[in-house]
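The complex is shown incomplete by one protein chain, all other protein chains being positioned as in the whole.
This part shows chain A:
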Amino acid sequence: MMMRSKPDEDDYWNSSKFRAFTFDDDDDEFSTLKESKRAVNSIVVDDDDDDDEDDVEKVSWSGEPVGSISWSIKETASSVHVGGQDHGFPKIDSTPSLPRQGSGYSLSSLFKGRPKSGSIQAISESFPDVPSRSFAPELRKPKAEYKDYSDWSPEETVRRMQRGKAYSFETFRSLKDKMLLLDEAVHANDGNVITAVLIFLKKSLSKEILSRELTSREIALRHYIHYLKEMGEQKSLVELLKSLGRTEDMALLQYKEHLNIKDEVRKKEYLKACIGLPFSPEDASHVQDHYTLLERQIIIEANDKQAENKVEVFKKHPRKASILNMPIITTLYYSCFYHYGEPEGTFSSPANIRSTFKISEKQYFLTVLGARAKLKEWFDVDRLFTAKNWFGYTKKKSPIGFHRVVDILQKNNAPVQVLQEYVSLVEDTEQKISLAQKYKCHDIVIDTYKDLKDRQQLIIYQGKVERNSPEDRKIQDLLNNTQIRWKN
């Protein structure tokens, strides 16, 4: 059980200097190499009849010392291979025998993938808990083998690539052959090979021809797009998408580039250029908004930087960050915070932002409420809800439920006097009572129970309030009132 407190791994690393570094001690039974070594060494002594004790190096048909890792890997590589495909080729191996440095850790014997079942025992003997099995994970592909590639079919080439064996694209010169090769790679479902073939095609075909051929090959095309993206070949990608008629994808891709531009003026210019790109009509207007927003933000930022030491609200509530690159709603919030009440003509006014970006009434309302409540400008909050009808009466109206209003005010630490005004406007009686109880708006609780003629609940509530407090006395007065016809 590892339970040491330590900072995040990342803290252990430093870009420029070496720092102390500790891996967490593993609870693994083989935590040190010594043990591993011992275990592995014990396997070496196996009872395989055609394999002597391991001190003498044996060399296999391929020239590798028997029992070395690369030997076992070769075994794997060829055993993994589809039967009999190799036979035509002479095996002249250029790989030198590995120097057996550190041969004490003859780890390789662990991986012996021998077809004989006799060798299986060795593992199970050394690791009683481990099932008898032989396995040969592929560590390294064999090195080049000298061959005449000329008769390699697309199938054979793809297969060799999948196995990590030597291959050549030399013979794939005609367009037909190239496409056969590509189709074969796709057929093999191996993305790694598909991409390798595409890299070859990219170098040996013109852009026009390649893009034409990819039009009808969706899987290969997606690999190619993914490859270009990973390579960061933005220009080629844009050209490709354009020639494929995928104009919307192309537009989005170009738009994405703005994320890499740090300087806001350059970014603004870039966004301006994006407006003309072939987006869907809907997205085009979003991009237009993005440009307008940044343009405004640059102006607001410049002005507010000046105002920082002069204007009261900035002094009282210093800005924590610049407004540049913030979303529209954050900008609106900012403007409700620092520029509330400015005439609509100024870019920084809430009204201007609201109309420029067609912000919904509900959204606008929520944002103003949040900002003014944050500043504890309860008067502004109050005015927000007040609508005079044509009789001159004022009535509180809200595009969102009053329980939400209460929630927002409460999260901004509104005093009870403010809260209770809005709690009393909650329509659903049950919700009203529960909110009133939660926020200790005693008058509302008491009055509501009175209206409901619910004597029992009133008595229960009396038990919850402080003795001899005004609310306690108020409840007592009501309970003593013989005029009320209680329902219970």
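Methods note: contacts are C-beta pairs under 8 Å (C-beta built on N, C-alpha and C of every residue); 3 or more make two chains touch, one makes a residue touch a chain; residues count from 1.
As a convention for this text, contacts and distances are computed from a predicted model.
Not every chain of the complex appears here, and the one that does not is recorded in UniProt as "VPS33B late endosome and lysosome associated", selected from "UDP-N-acetylglucosamine transferase subunit ALG14", "Sorting nexin-4", "Methyltransferase small domain-containing protein" or "VPS33B late endosome and lysosome associated". Only one of A:Ala166, A:Leu205 or A:Ile219 touches the chain withheld from this view, namely A:Ile219. Checked against the hidden chain, the listed residues A:Lys256, A:Arg383, A:Lys397 or A:Lys453 yield one contact partner: A:Lys256. Contact with the omitted chain, checked across A:Ala166, A:Leu180, A:Leu205 or A:Leu244, is made by A:Leu244. The chain not shown here touches chain A at positions 1-10, 13, 15-18, 21-33, 36, 40, 69, 76, 79-83, 101-102, 105, 107-108, 110-111, 113, 115, 117, 120, 127, 129-141, 161-162, 189-196, 199, 215-216, 218-219, 221-223, 225-227, 229-232, 243-249, 252, 255-256, 258-260, 282-283, 286-287, 289-290, 293, 326-330, 357, 359-360, 362-363, 366-367, 370, 400, 404, 408.
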